[in-house]
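Only one protein chain is missing; all other protein chains are in place.
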């Protein structure tokens, strides 16, 4: 057994993370914290969790006496909390962007000043399908963004094969991706029966996708545009790849089956995926197509943005860090 | 031509009211005001209005130089603005609750202190199907609440016939009824795929319904429970009436056809109404049923809460106040 | 271990039932059948189940070699299949209406000719919170309808206390309640942004509710009206009770806490429930209110119509029939 604290458990991803740890056979949920709703019961705020713990104010002395922590805070405020936890030897999965990037200048460009520069770059990028071995030995894992999770799983087989000359990523996410803070954007009347591109040219997941594609052998600027669609949870990423070399349908199919044959949480299908098929699961469902007319490769990838795109992937990482079965508590 | 100001045009009902006046053959939209978004163009905030006017800060001297005003502010803050407008001789339709009730004690019970006690009771209750003649000569009209509009049109024929011994009103409204201010309740992720009763036993439309039923001859306490349902606009009111005397299917049908045969905006149908059938219209669609098994009368009434339940009914009232065709600008 | 067949696994409730049995620690899913989609894999038709079994044509010889069966067929066609299974000694939970009613004349009135008259009345009514002991020894359990489940759990404490003089039940259900067969009613464009009463005065769950209320001591005709609301899964039942004797808030609260204190799947809350709070669970969440103004008791009850209203309650019954922990495989 290992004791776990979930920081930021009043947000959507934090609440699911807390719920997964609460029911986990190995981990024990010791603390849940919230910045503005402390004092309330988690299951009053998020009834579906059915976790009857009181949300506490974050205090390193109080909640630092655990073996591991999932930090579900926004970038910027996350780094100092992670630093405090690491000082106590707590193993951390950080769900913010603070430890995902490896170039400090890129971080500063897209996010501003880092909150714990001494730890910058100390995290392992927590996409198990790419970095399983490094995660297993890590003390600090940077849980990927939701869009990078779906996009990288969609593109990794092609990137590793040196087959990407150019790529357009058109992504669509449900409203929970915008977070739990009420705003005009997330108001039911604004989002319902609507859809719209957002953060055109400047979504912060862009450098993260580029960094990891480069690490896989495809160093190129990507065109990435997210869209808001009227559903609560679910994310679909449509990738349009101009191949770097001649490919056929069989090559494409082969690459994906080979890459993911043994992956417990990636499902390769012939037909394109729907987000409902992976709702409230840790699965990423992918279809890859070679278009004879245009010579392009089309890859579609669906995840639940709050699960594989955040909370359940964090637990998958925690399992690996503690040498447990990667899927424990996720089925 | 008559010049009109719409106060509170950044809210949902206010924006629709402004849009209707903007396209009205007789009225001319001179001013639109907002409390917190002044300076912006109305059609930036509400693109569907396509009204390219700048939202102004409310100032009685500025916007008081009009012939009429639609006041779309919340109760409490509405009354003083109405008073300022009336002092200048401006004819007003007030969409708040401030002038709907006729008993000051009841107002204070449900809403607290009134903002312009000298004007209390000066308004005519603006349900044209019941008070058409009084509205025609009025300077101040209190536009009914959305639930009272649907409920009273549903129950008036029975009330006038002395046929109501008891009534349960189960009402369901889309999320726009909760207003445009973002909150956890109106967050897409909270409202989507959800439905729940709210303000059980204490919704402020209760005394308004009781007052008007009493005026129609049915003085009784009503059981009224609103529910929030996952759609943007639309309201359905299901009324379960215990009859005060013996009735049959033919009696019920007769009462409703007689009451509404000549009403331009009430549609009586055999089958129960759906809210989509009246979406973005001034119609109220009603079906009345006599249940042989239980002896109850069931009446279902559907409106668009922002149109017949607020903005378009306000324009209907304004038409009457200026001796125009009641339906002008609404078809 | 006990072998189980799920008949009608291509429907919504059947697919969930199959999925629950597939993951159940004690039961083993041996067969899944479908009438029109046999030959397909269940998880192709219902990807969320992730049950890789082939849907078979129903054949008593083939699928009758099991210990138990969940029959998820419509009334009428269900009874003969149940009879064939019972002949082989298979223990059955039938999710149709064929074995719920105890008066054959009432069945014929509401449903027409029964498909296995020799078995009529042989089923135990499968609402565990009311009939736990009888279910434990039963070979044939009639799983309750979704509306009766929510309504009876809402009303049982008052009915048993002799406190119901009259009741109006206003029920709201998501679209999955209309079944998986495509129709104009279930078309997205018809149901989206809409809500409407349906089967006014004549929904077939009425006699079932009346039968069970009578058994609890409240023999009276109920007014029951279902409404279709735009969400996939979830059911809310609003009950308006005219008390048969004087009650206060404390009496009402006391009755509900006493009735359900030890029930694993009934949650009593102060505030009214939302259907999202019980989505994809076996929970029924209830709030009961005494309205001082009118003297009425208001009870709100929320379930997932496909879970507690069908599939998971069927598994709860099966657990009881096999002397397993009632909650096994449901948490």
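By written order: A, B and C. Residues from 1 in each chain.
The definition used in the following text is that a residue touches a chain if its C-beta (ideal position, glycine included) is under 8 Å from a C-beta of that chain, and two chains touch if they have at least 3 such contacts.
Keep in mind the model is a prediction, meaning the values are calculated, not measured.
J.: Can you say which of A:182, A:273, A:309 or A:329 touches the chain missing from this structure?
T.: Considering the complete complex, A:273 is the one touching the chain left out.
J.: For the chain left out of this view, which of A:121, A:179 or A:230 touches it?
T.: A:230
J.: What subunit A residues would touch the chain not displayed?
T.: Residues 166, 168, 170, 172, 174, 190, 192-198, 200-201, 206, 221-223, 225, 227, 229-234, 236, 238, 240, 242, 272-276, 279, 287, 289, 291-294, 296, 298, 300, 302 of subunit A touch the chain absent from view.
J.: Touching the hidden chain in the full complex, which residues of subunit C are there? Just list them.
T.: 12, 175-176, 180, 182-184, 186-189, 191-193, 230-233
J.: At which residues does subunit B meet the chain that is not included here?
T.: 47-48, 192-193, 274, 276-277, 279-280
The definition used in the following text is that only the chains that are shown with their structure count from here on.
J.: Based on mean C-alpha positions, which chain is nearest the centroid of every protein C-alpha shown?
T.: C
J.: Select the chain at the greatest separation from subunit A, using centres from the mean of Cα atoms.
T.: B
J.: Quick one: subunit A and subunit B, Cα centre-to-centre, how many Å?
T.: Going by mean C-alpha positions, subunit A sits 46 Å from subunit B.
J.: Just give me the whole-number Å value for how far the CA centre of subunit A lies from that of subunit C.
T.: For subunit A versus subunit C, the centre distance works out to 38 Å.
J.: What is the distance, in whole Å, between the centres of subunit B and subunit C, each centre taken as the mean of its C-alpha atoms?
T.: Inter-chain centre distance comes to 39 Å.
J.: Could you tell me which residues belong to subunit B and also touch two or more other chains?
T.: In subunit B, the residues touching two or more other chains are 190, 192-193, 230-233.
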